[in-house]
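Below is one structure; the comments refer to it alone.
All protein chains but one are shown in place.
By letter and in written order, the chains are A, B and C; residue numbering begins at 1 in each of them.
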Amino acid sequence: MSRLSEGGLIDRSKPLAFSFDGKAMRGYAGDTLASALLANDVRLVGRSFKYHRPRGIFSSGSEEPNALVELRDGARREPNSRATVVELYDGLSAASQNRWPSLDFDIQSVNGLLGPLLGAGFYYKTFMWPAALWEKLYEPLIRRAAGLGRAAEAPDPDSYDRSFAFCDLLVIGGGAAGLMAALTAGRSGARVILADEDFRFGGRILAERAEIDDAPSLAFVERAVAELAALPNVRLLPRTTVFGAYDGGTFGALERVADHLPLPPAFTPRQRYWKIVAKRSLLCAGAIDRPIVFGGNDRPGVMSAQALRTYAVRYAANPGKRAVVFANNGYAWSAAFDAAEAGVDIAAIVDVRPEAPPIQLERAKRRGVRVIQGGQVVATSGRLLSSVTVRSATGEEKIAAEVLAISGGSSPNVGLTSHFGGKPVYRADIAGFVPGACPPGMRVAGAARGDYSLARCLAAGAAEAAEAVSELGFSAYATPVPQARDNAITVTPFWHVPGSRGPAFVDLQNDVTAKDITIAHTEGFRAVELLKRYTTLGMATDQGRTSNVTGLAMMAVLTGQDVGATGTTLFRPPYTPVALGAIAGHHRGKDFRATRPTPTHDWARAQGAVFVEAGLWLRAQYFPRPGETDWLETVNREVTATRTGVGLIDVSTFGKIDIQGPDAGAFLDRVYINTFSTLPVGRARYGVMLREDGIVMDDGTTSRLGERHYLMTTTTANAAKVYQHLEFCLQVLWPELDVQMASVSEQWAQISIAGPQARAVLEQVVDGLDVSNAALPYMGVAQGTVLSGVAARIFRVSFSGELGYEIAVPARQGRRLAEALMAAGAPFGITPYGTEALGVMRIEKGHVSGNELNGQTSARDLGLGRMASTKKDYVGRVLSQRPAFLEEGRVSFVGFKPVNPGDRLRAGAHFLPHGRSGTTANDEGYMTSVAFSPLLGHWIGLGLIARGTERIGESVRAYDPVRGGDIPVEICHPAFVDPEGERLRV
Amino acid sequence: MRLPCPYCGVRDAHEFSYLGDAAPRRPDPAAPDAADAFHDYVYLRDNPAGAIRELWYHGAGCRRWIVVDRDTRTHAIAGATFASGSASGDAS
Amino acid sequence: MSEILSDLPVTDLLPPGRHGRADGAPGVIAHPLSRLAVATLVACKGAVPRITEAALAAFGVALADAPKVSFTADIAFIGTGPGRWLVTASQAPEALMARLTDAFGDGAALTDQSDANLMLDLYGPAVGETLAKLVPVDLDPSVFRPGDAAATLVALMPLTFWQLNDSPAYRFAIPRSFAPAFLRALASAAASAGLEMAGPARG
Partner (left out) sequence: MRSRYSVFSLLANALTGQKGWTPAWRDAAPKPAYDVIVVGGGGHGLATAYYLAKEHGIRNVAVLEKGHIGSGNAGRNTTIIRSNYLLPGNEPFYEWSMKLWEGLEQDVNYNSMVSQRGVLNLYHSDAQRDAYARRGNSMRMAGADSELLDEAGVRAYAPFLNFDDARFPIKGGLLQRRGGTARHDAVVWGYARAADKLGVDIVQNCEVTGFIRENGVVVGVETTRGPIRAGKVGLAVAGSTSRLTRLLDLRLPIESHVLTAFVSEGLKPLVPGVVTFGAGHFYVSQSDKGGLVFGGDIDGYNSYAQRGNLPVVEDVCEAGMALMPQIGRLRVLRSWGGIMDMSMDGSPIIDVGPLPGLYLNCGWNYGGFKATPASGWCFAWTLAKDAPHALNAAYRLDRFRTGHMIDEKGVGAQPNLH
């Protein structure tokens, strides 16, 4: 065990058992998986993406490129989990990934030997000979070798939550800057949210041995958190990563509610996706250490200087027996001193700078740490790091060490500032990019903007928060800023050790090397975005947080441009990867979208209905009876029973729009191609409406209930669309019209009864209403009551071609009405039918429906052209007169029957003249709808075919190669049943 | 994105449906050049990279059509009014 | 997620009783109202002043043309759009329609909506935290107060709700066909706090 004997923010009274690659280990509450692994002497944790090189733990935060593991098992397996941010829990199991057969011995590490061949752009230049092998051989091989972890194979068993939050100020990051900001804003009374991705607030303070107000800085953190927790206007969100900045001050954040537990407790989500709307935001996300590139810089044991400090100080885990620090800045020295203080054996500090600041030299001397100034690491050795070769003025020297802690300077975490496209700006004095233009309302404080001293982080957090809330009208108290050190940063830009030995990695996860950058330069991929895409630099799961700046700086050296002008690649959301399930939340499985039952749903279920999705609705499709062997048998029965007796179907899903007002009739005249202002009260009329481009939008019957009162019905699919269109017409096109609309779709249950006995049934449910043919003729509308006092509207309309009525009652009465109709119809053999039989009957009758109203057909195409009034304007009139709409060869709507009555028709078949081949050029149209007609005893179809109406009686091919169909069909009139409509009027 | 509905207040764009540029006006259908005018009205757009006044429908809210002033490069929103032109939006 | 949901048909209303966390007092109580008449009232062109006067005269209500509830003991007007209100009263639907017709004459269009919605009262100690998971509107007491109303999108379902008091309690009008799905979303959101579904009304 390399657990340091004392210190650390771990709870030694709470030991936790866990396993890695099946091996049992122990850690403590407060550990991350990474710190626990290190404390258990595990140094080899993963394999890299391309060359499968052994890798250890590089960082102590979410920027980790190397230590990716498969966490948990079975359906909960989470590939690519960063050991550095996985909070240890009892029973945790993790496994290494991207290796076979084992982490220790991975066959694909031979890729490393091919390194000289596999440089940037390799794939684009090869695998082309012979062409056929790419698909069969090369690509499957590449794919199998690529990828990292394995996805789970079963549905994710956990649940996820979504929550909205609103605040005045969102503080992102709870380090020194963020805590001061939240305190300042919180004390002002503003509504504040403080989110930190870590499970503990404090940021760097948790790992730095610093003082605030002459006391250990940790005390400041504890005080601040306690005060914030007590403020009612402040919400603390630990374990919460703000992952994206979006328009309108909206932020996406992910809270890991139960990831630190073996399983989510009952009724607790695994994670929660927060949608935060913030009037102002303050980014206090800190900065990370970036590496220096040199040969052999990827061996397990090489880590960032900050990571060394964090493991030693925060987790009391010693990453290795002896450590060498290699850096170009003074901050790394303090990291080394803190680590030494915690118990790490620091063999040497190697600094590329010929002369380090005297004060640091002095400190090193006091601690007895050896210093090599003007030194560079030129090689490393050991499968797990065992020694470091350092070159300096005095020559080369090999130093035994298990840890090489490197720091090439700090890179501010500017990611979120660029989500609106803002470009970070290079600051030479800190050799790093700081935020440029930020999303509206966003400010930045602390290390995230390059303020690297603790004093300035505290001060800036307070100042920026005060300004943000005072912009919103809150008066910020002059919060006293605690005292802390304010040492100047000292850094000399240094990216890459020239002449170092062995592959030198820039992007550790994607195995992008210094040589790859040279290749990209040679081949002209010099713009940073091209460099990225050609070499995959920065495209790994860490998004290049530790590699981008170095990589582009190395390109800058090659092009001779300065680093700032070379620029960074674009940061995009999410800041760190986010689980898909968390964003989906409750909307999964059957709850993906709402299911809308009809008012008679329970009744239909009791009748044994099979249901079908119709948009969000669930409708009865057919009602099978015992003994029936397939759906067709059932549907035939339902159709026959309706046509010979009486049938019943729920049609409540149609859109119903109440239209009132003095101008209602005039309004309808403008939206329908036919006229409604002349419709007598108590009558209904079939109407067709167009889009402004002349194509049919929807159809349905509209009734006149009163002098200034109409009721429109729309198709189920278009209910919302038509309502919106009508509001558009009223509010945008003709605001002068005095018309009031309301959707009454949900208010009314509507049941259709159809068949020769329909009136006999109806008569028994109405409360003394005269529904005789004379009193309520075809297309008549009556209002009254049914079932002894239930308000009802009765429309004598028909989709089936039979005598039919639609009876509307308040939705709550829908089931009662269905039951009453069934009882009243029992003597006549009343039969409930579903959408399937409805479809058969409408096809037999030759009515157009969804398949024909497909957004590509004009009224004329559908044989409805004659309905169009020539005496008025209406939406779509002008453009429906365009040449293409009037062309000779345009399709028209007709019926089809098989020449051989036994043949089955298929919707989707195309029509071809006989004797012509099945090519696009010979395509004459297609079958839109088909049904087996029990009445006729064969399949029938509707379709659109060029000049159809002129070709009645002609035979054509119905060509359906996707189902192997090719049969002769005869073009016929679309109404197979009662073309004169006599049955409707009896 | 959040749109300031003059009736409901500021709401997520999710509640609205989008139509597009509010500039095109339905032409006089009786005019002799109606065919051309309608073609332009229905199909042609300025599609500016910058300020645009555009029509949104608050379908999940007050069901009003509103005209939003927005910048298509930044999504910054300058304001919104009822499309019907009246202050109260009650089509009066 | 409430375990009950996996067995409950998606078309069924959440049954009365306790859902989610079972120990302790429920965090949220959902109380469906069964005897509430509801109507939409839409002012004719230019008739808002007339409607406002009539509302004052007939009902003693100072009607606000805003997303607010204007109410007396026996009738409430909830602004759902300019010149547009949802009217609720505890009486028979026909009676409410008759009262409204008498009061507003042809100055407004009236439609009975008594069967169009599930009317649901929500309250309890965790109602705020639960609604934050559903409602994309800021319900902080400094922003949304008793008498405020909003039409919005909850779990992709359009609905209207308003605040009844500062306990706080809210009343939701959920389109009838969306009621089962809404209650499923509610059960999920309230599971950690515990939801008591008061019965037995079918909205």
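We adopt the following convention: a contact is a pair of C-beta atoms (placed from the backbone, for glycine too) under 8 Å apart; a residue touches a chain by one contact, two chains touch by 3 or more.
Because the structure is a prediction, the values reported are computed rather than measured.
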Chains in view touching the one left out: A, B
Residue, one of A:281, A:479 or A:595, that touches the chain absent here: A:595
Candidates A:144, A:485 or A:625 - the one touching the absent chain: A:144
Absent chain, residues of subunit A that touch it: 49, 75-80, 116-117, 119, 121-129, 131, 134-135, 139, 142-144, 146-156, 158, 160, 244, 246-247, 250, 252, 275, 419-421, 515, 518-519, 522-525, 527, 529-530, 533-534, 536, 539-541, 543, 572-574, 577-581, 583-585, 587-593, 595, 612-613, 691-695, 850-851, 854-856, 879, 882-885, 906-910, 918-920, 922-923, 926, 928-929, 959-963
Missing-chain contacts mapped onto subunit B: 1, 12-14, 17-21, 36, 39-40, 42-49, 52, 54, 56, 70, 72-75
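Keep in mind that, in the parts below, only the chains that are shown with their structure count from here on.
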Centroid distance [mean C-alpha coordinates] between subunit C and subunit A, Å: 31
Residue numbers of subunit A (touch at least two other chains): 277, 737-738
Per-residue multi-chain contacts in subunit B, two or more chains: 12, 59, 63-64, 82, 89, 91
Residue numbers on subunit C that touch subunit A, as the complex places them: 1-2, 5, 10-11, 20-21, 40, 42-45, 93-94, 106, 108-109, 111-117, 132-133, 135-138, 140, 142-143, 155-157, 175-178, 180-182, 184-185, 188-189, 191-192, 194, 202
Of all residues in subunit A, those that touch subunit B in their complex: 246-250, 277, 420, 440, 692-693, 720, 724, 727-728, 730-733, 735, 737-739, 873, 877-879, 881-882
Residues of subunit B touching subunit A in the complex: 1-2, 10, 12-13, 17, 19, 26, 29-30, 34-35, 38-39, 41-42, 55, 57, 59, 63-65, 74-77, 82-86, 89, 91
